[in-house]
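Every protein chain of the complex appears in place save one, which is left out.
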Amino acid sequence: MYAYDDLDGTLVRERATQFRNQVARRISGDLSENEFKPLRLRNGLYLQLHAYMLRVAIPYGLMSASQLRALARIARRYDRGYGHFTTRQNVQFNWIRLEDVPDILDELAGAEMHAIQTSGNCIRNTTTDQFAGVAADEIEDPRPWAEIIRQWSTLHPEFSFLPRKFKIAVSGAPNDRAAIAVHDIGLSMRRGPDGETGFKVWVGGGLGRTPMLAEAIREFLPGTDLLSYLEAILRVFNVEGRRDNLYKSRIKILVAALGVDRFRDLVEAEWAHIRDSALRLDGAEIARIRDQFAPPPYDAAVDCGQFAGKRFEDVAFASWSATNLFPHRRSGYAAVTVSLKPVGNIPGDMTADQMDALADLADEYSHGEIRVTHRQNLVLAHVRQDRLYDLWRALDSLGLATPNLMRVTDIIACPGLDYCGLATARSIPVAQRLSERLAEIDERHDLGELTINISGCINSCAHHHVAHIGILGLEKAGAESYQVTLGGSSAEDASLGKIIGRGFGADEIVSAIETVIVAWLERRDDGERFLDSLRRLGLTPFRDALYGAERTTE
Amino acid sequence: MMLIDYSNTNPTVADDPWTHVADGAALPTDRPATISLQRWKAERDGLTGRNLPLGLRLESHERVDEILPDLPRFALIALEFPNLNDGRHFSTARMLRERYSFRGRVRAVGQVLRDQINLMKRCGFDQFELSAGRDAASAVSAFEEISAVYQPAADARPTIGYQRHRQFERAMAT
Partner (left out) sequence: MARMVITGNRLGDGAVVWRGAEGDWSRDIASAAIHATEGQLARSLDAARVEEACGRIIGVYEVEIEMRDSDILPSRLRERIRAGGPTVSAA
């Protein structure tokens, strides 16, 4: 993975020192809260319901074992012994004191980590596929490009006060595991006519109040032109994006208002001016960064008979192998998903002890590397198949081996009203109760791939619009009211879920979801995925099951 | 108001000879003055005889594109920040410097936070109006806080990429 040189390290240390001074000036009163707020947001520090929350960046979801240990130390020393992994591959600490943040940032800097631009109206963490570098279907590893984008976007002086937040995702494979269709800029790797590396460029995706799928603005962009093209898009956004209305200031609104053709014209016109500038990437710098993502030294001969044998012997291991393993491009290896969704527990949370233990397992089994996924899980990407059984037993003893990747209990939930100052309803208790109820049903009926995402407010940080079953928690007449959407997908067949009808109270939502599942099981073709059944059947059978004789308008 | 001037080698707190004149008010005869874009467009020809330096003040939604051929007439362009979130003129300043080769003063006015001036400098601003009562030494030290920069901008600061390239060349030469 990318290792800082002196220059990278200097920037992060300088930024930590700068923030230390800003905190001191705030505490002394030299800076008012109004002046300080944009500064602390640019450093990932929110004031939430109970305390400050610090969002630490995990660039494109990749970290080393020693970085995970640094997070464990911070959880223990400065928080309440746990952290929460997010849908944008970052980590959050919920109980932070402002006074401690300068020391936290210094510790993070020591581990080549930071909280730069994890919040605020600036370019956020550029995310990618959790199986980058090991997926067999990859055109090329997207991570070097994500690192190139990270550097270019860090403390970019022109784009530090954008109309709104800005999120970029890069996918290296035709199977989109990076949700590029719902990002402000989505980059999908392509090969050019001469076999050169390049990207198809998408703009204007995003969820929240007005969910939209991105539109393609360029079929092929050569890799050397990546930064100049991004700069052109950001400049058009910075200048033309709306500043008068918080709910209409994302780039998706601008693209929709101008129309994609007019938007493209503006970008291409701007790009023509800067295409041949210092932003043009040279082969040497691309190579230098690519070299840092070279595969680890894989072993030559791996006995896969062992793995088959263990699956035969141990039913629980077989069950986990069937769900939580991803085929590796290197024969004899597998990419392991470490589930942070034990049934009935808080999705995405991990204790400091678990972090330390997993760091040791990463060192022992996976060349010291851990990835964070969009589903609030973790990945050990380089595991020998003949060691999977031992790894599984270790994970199981830590409560990290729930065999549920992409299944109904692999629920994505934002912190919701239990933690977040923006929330309108709680999401975690719904996730916990649903998980328990649906685990039973899954056990009996083998529901297969079925994603459920629960957002505690319209900002949709849990990406409920792109879940097979999405739940949005609102407040109606002083009580929590949960709206259900069906049929979303964040993969290359991206679609936005449709609202199925009136919302359900906190005491109704679990049985409502159960009703949906039962209605599906009655009509499911053999082994069919929920999403496919839904696309085949439409919403009517589900509406009828939920609302019966009531007719609701959409 | 405290004016920071960084149009020379070092930033200093400076006296301000400039004044902004409202539309309709007479221009002073003893000092340089800025006028609004609207006024420039309306009175353009009438202002050519003026001996004293003239400046332009742009609101956050206004663009220089409309008056490109006139840029050499202005000794100073003031770009207004109506609040701490509106970053449009970071782009305007860069265009003035990098695309239109504007050589006069580019001044940040309005809601300008000491913690933004380093970023503004990188975009081509060379004067900054901070609210009065601020600590001058602290303001000036804002420019030194981040020396390592990744991306090229309107300033001449060598980027991290450039420094790496030089290190590589030096290593190759030995």
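Worth pointing out:
Read from first to last, the chains carry the letters A and B; within each, the first residue is number 1.
Following the convention adopted for this analysis, contacts are C-beta pairs under 8 Å (C-beta built on N, C-alpha and C of every residue); 3 or more make two chains touch, one makes a residue touch a chain.
None of the values given here were measured: they were computed from a predicted structure.
For the chain that does not appear, the touching partners among the shown chains are A. Contact with the chain that does not appear here is found for just one residue of A:7, A:57, A:71 or A:417, A:417.
Touch with the chain that is not drawn comes from one residue among A:195, A:297 or A:478, which is A:478. Seen across the whole complex, the unshown chain contacts chain A at 26-27, 29, 32-33, 47-52, 82, 96-99, 342, 344-346, 349, 351, 417-419, 423-424, 426, 428-429, 432, 475, 478-480.
What we mean here is this: only the chains that are shown with their structure count from here on.
Centre-to-centre, using mean CA coordinates, chain A is 38 Å away from chain B. Of all the residues in chain A, the ones that touch chain B in their complex are 5, 7-8, 10-11, 14-15, 17-18, 21-22, 25, 30, 34-35, 38-39, 121, 151-152, 154-162, 227, 235, 238-239, 243, 273, 277-279, 284-285, 288. Those residues of chain B that touch chain A in the shared complex are 60-61, 63, 84-88, 90-92, 94, 99, 113, 115-116, 118-120, 122-123, 135, 138, 145-153, 159-161, 163-165, 168.
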